[in-house]
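One protein chain omitted, others in place.
== chain A ==
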Amino acid sequence: MKTILRLVIFTIFAYATAINCQSKMVKIKGKAYIPLYGRDSMKVSINDFFMDVYPVTNKEFLAFVKKYPKWQKSNAIKLFVDESYLRDWKSDTLLNSNQKLNSPITNISWFAAKSYCECLGKRLPTVDEWEYVAMADEKMADARIQKNYNAFILSWYEKPKSFNQTIGSTFKNYWNVYDLHGLVWEWTSDFNSVLISGESRKDVDTDNNLFCGSAAINATDLMNYAAFMRYAIRGSLKAKYTMKNLGFRCVKDDKTN
């Protein structure tokens, strides 16, 4: 009898965690580190914060647009989203048959992602916060020096259609966070702090006029091609853009500090 009871409790518990796991957050212990871009190897300090374990899923975003109809694809205004916003959805509140409930949500704009996080009392991570967590592999908080780690990330960049996979299908890193590499690119709150115009025709010397002080920005880690690619992507984005392989996850400040 006791064992049955235990089994039942265990099953309920396991089931409950399975339901909750999508929006589960873990604590990230902050520290000062040197990101890819910074002046004279300038360190940025990261405060403690909580990060979503997984990227936001189709299922979660579906629940969000049901609650906030202004973010449904026929209602979202042009200032905040481009034409391909939620393009593959069958309707305002229906996914397409080939879209899995627990695949990461993509084709969302920065405005939509920001609003989603805010409605949950969270926010988007900053570039520095995201990069800080993303430099960890399974065992180390900073795995940037590991050759095979960079190779692993770069091999993902070559893999097609990884956005069709489900959350949790890549590795769990040092902070117990999944899917930072290998699934989708992710929005950051200050992606527009990356000062590359992103358009090859524009990235010439005359463009210096467009930016004040841009000469002060250097790459501190020229070996880090993978990070270079992420910064390049961010530099090319505009906030209303939506892309098939661009999703997001939320973070929250640690109020106990």
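What to note about this one:
We take it that a contact is a pair of C-beta atoms (placed from the backbone, for glycine too) under 8 Å apart; a residue touches a chain by one contact, two chains touch by 3 or more; residues count from 1.
Following the convention adopted for this analysis, contacts and distances are computed from a predicted model.
Of the candidates "Phenylacetate-CoA oxygenase subunit PaaC", "SCO family protein", "NitT/TauT family transport system permease protein" or "RNHCP domain-containing protein", the chain left out of this view carries the UniProt protein name "SCO family protein".
Interface note: of A:Phe64, A:Trp110, A:Trp130 or A:Tyr178, the residue touching the hidden chain in the full complex is A:Trp110.
Screening A:Ala32, A:Ala63, A:Ile77 or A:Cys119 for touch with the missing chain picks out A:Ile77.
Summarising the interface, chain A meets the missing chain with residues 39, 42, 77-80, 110-111, 114, 189-190, 192-195, 209-214, 216-217, 235, 238-240.
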